[in-house]
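Note that one protein chain of the assembly has been removed; the remaining protein chains are unaltered in position.
Chain naming follows the written order as A and B, and within any one chain the residues start at number 1.
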Amino acid sequence: MSYTLWIILTGCLVGITCGMSGVLLLLKKMSMIADAISHTVLLGIVGAFFVSQSLNGLPMLIGAAVVGLATAFFVESLHRSGIQSDAAIGVVFTSFFALGVVLISFIGDQVHLDTKHALMGEIAFVPWDTLQINGESYGPVAVWMLGIVLILNLTLIAAFYKEMKISTFDPQYAKLIGVPVVLVHYLLMGMVSLSTVASFDSVGAILVVAMLIVPGATAYLLTDRFLTLLLLSGIVGIFSAIIGYGAAVYWNVSIAGAMASATGLLFMVAFLFSPKHGWLMKKVKQRRLAAGS
Amino acid sequence: MMDFFSVFGFDANTEWVLTGSLLLGFASGTIGSFVLLKKQSLISDAMAHATLPGVCLVYILFQVKSIPLFLIGAALTGLLATQAIQLIINRSRIKTDAAIGITISVFFGFGIVLLTYIQQHFGGSKAGLDTFIFGQAASLVKSDVQVITIGSLILTLIAALFFKEFKTVVFDPSFAKGIGLPVRLLDGLLFSLVLLVVVIGIQMVGVVLIAALLITPPLAARYWTEQLGVMAFLGGSFGAVSGISGAVLSTTIDHLPTGPMMVLSASSIFFLSFLFGSKKGMFTRMVKQL
Partner (left out) sequence: MNALTVNKMTVVYDKQPALEHVSFSVPEGSLTGIIGPNGAGKSTLIKAALQLIPARSGSVEVFGQPYKTQKQLIGYVPQRSEVDWDFPTNALDIVLMGRYRQIGWFKRATNKDIEWARACLEKVGMEEFAKRQISQLSGGQQQRVFLARALAQDASIYFMDEPFAGVDAATEKAIIQLMKDWKQQGKTVLVVHHDLSTVEDYFDHVLLLNKRPIDCGPTQSVFTIDNLEKAYGGSIAFLQKTTAAGGRQ
């Protein structure tokens, strides 16, 4: 497969993985938790580097997952101790992220991990970092990691579809009728953390946040059905990746930044022109009603 | 003030940087108290991230490195971002947190696009726009710091001058209207203070983390007092301490970025307040329960 196709495939996998788990957070009104986790994951990766002295998959995955869950946990604890939730999110993620950035500056030039990398990722290098078994190359590591996380996410969503739906819509009622609400919540947090980690190294914090929040929001303006919403979030993520890549190549700019901008562009289109919930479409409808009566 | 720092053997430029970081920290801590009470912490974060495309656009349009122009561009896109959040909330079914998240990631992503565009087409590393992301005190020249210093002073003065009015407007807008205060005007003024402190702070602290200087110090102050006046002053002081210690550490130790160091100082103060604060600190509460 060609260089370009690998990059586009990686972008699409990020789009579908983050899009589908992010829209569940959107419905729980926890989008900013996604923002927080995708920043703090940096600390997990740097921490794992200090412990294992390498940037290999597994320690990084564990470190990032631990810090991701810790973020969710600290935000909830602070909130429960009486701090308003937006401020709690603000304090936790800026602290962790700042710590991560400062630690990176101690690593210096030893590895290809720097602050710019943390924000923008290195998606252009994805095709070169391939999975090697017995000297054979089996495609980029990032694609494998994202693929595995995607399959895991899909399995979890399929298995706990009912539970996720009920506990998102009405958590108190869910608890009453015996849905394991807390378990489902942390499963979701785990899904978000894993999606973030798998995406972070190749596309950086900006694009992870964008893909977690924006495609879901776009889909939310386009449909009123739960299953369609999940699928559409993934599809919007894929489209954003493709449009973004095209724009990045055309203007020779950051691929991650361009993909993030593309999510914004698609959101704007839905915001204005969605048949049911678009701003302009609603206005047109109102005008027609007014003219008719 | 100047003589005080020279005791530590810093050169004149560093002294300016330290004074600037001190005053910037104080201004953001004070103004942040109101942001916190208005529950707009994350909106200020969106505003901060959104200043990046503004700075870049100004550079692409005028192709000069001019701090006043940069700041105008930053203020414009920062303002645009808050308007976008309001528009999304009011005109669609998207709720506040998602609206903020969308704005942060899209504006910042677009900023990165512009930044790489500048590097490709104008050899923009000369422009030093990268430093706007995490802030770099060491790269500041005297005129930059003067903007920060004088700006912070003026903002703090305005906050102090209208303190009573802001307090009433933030706490109970309908009461404020009842007693004849120009609520919309004061709200607008307060908003401008937040926007301006973000804008003058980005060079030193960076767009990614400047919001932390608005959020964390006043939140730490909450653990020591329940009075807004004391909270604003204490928040300002915590901010000042964070600002100056961050600046000192990042100028004396190589490679340390300024913004993250300031934020780490503020986080440490928050953590200590969370544990030992005299009003709501964890240990204080435990002792009271015994």
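Here is the rule we go by: a residue touches a chain if its C-beta (ideal position, glycine included) is under 8 Å from a C-beta of that chain, and two chains touch if they have at least 3 such contacts.
Source: prediction; values computed, not measured.
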item: Contact partner of the left-out chain, one of A:M20, A:M60 or A:V179; value: A:V179
item: Touch with the omitted chain, as defined above, among A:L13, A:L27 or A:V75; value: A:L27
item: Touching residue (missing chain; options A:L58, A:A159, A:V182 or A:V249); value: A:A159
item: Interface residues of chain A (partner: the chain not displayed); value: 27, 29, 159, 162-163, 165-166, 168-170, 172-179, 220, 223-226, 228-229
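One rule holds for everything that comes next: only the chains that are shown with their structure count from here on.
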item: Inter-centroid spacing, chain B versus chain A (mean Cα positions, whole Å); value: 26
item: Residues of chain B defined as touching chain A within the complex; value: 36, 39-42, 45, 88, 91-95, 97-98, 100-102, 104-117, 120, 130, 133-134, 208-209, 211-212, 215-216, 219, 222, 255-257, 259-261, 263-264, 267, 270, 280, 282
item: Chain A residues within the chain B interface of the complex; value: 26, 29-32, 34-35, 81-84, 86-87, 89-91, 94-95, 97-99, 101-102, 105-106, 108, 115-116, 119-120, 206-207, 209-210, 212-214, 216-217, 220-221, 248, 251-254, 256-261, 263-264, 267, 271, 277, 279
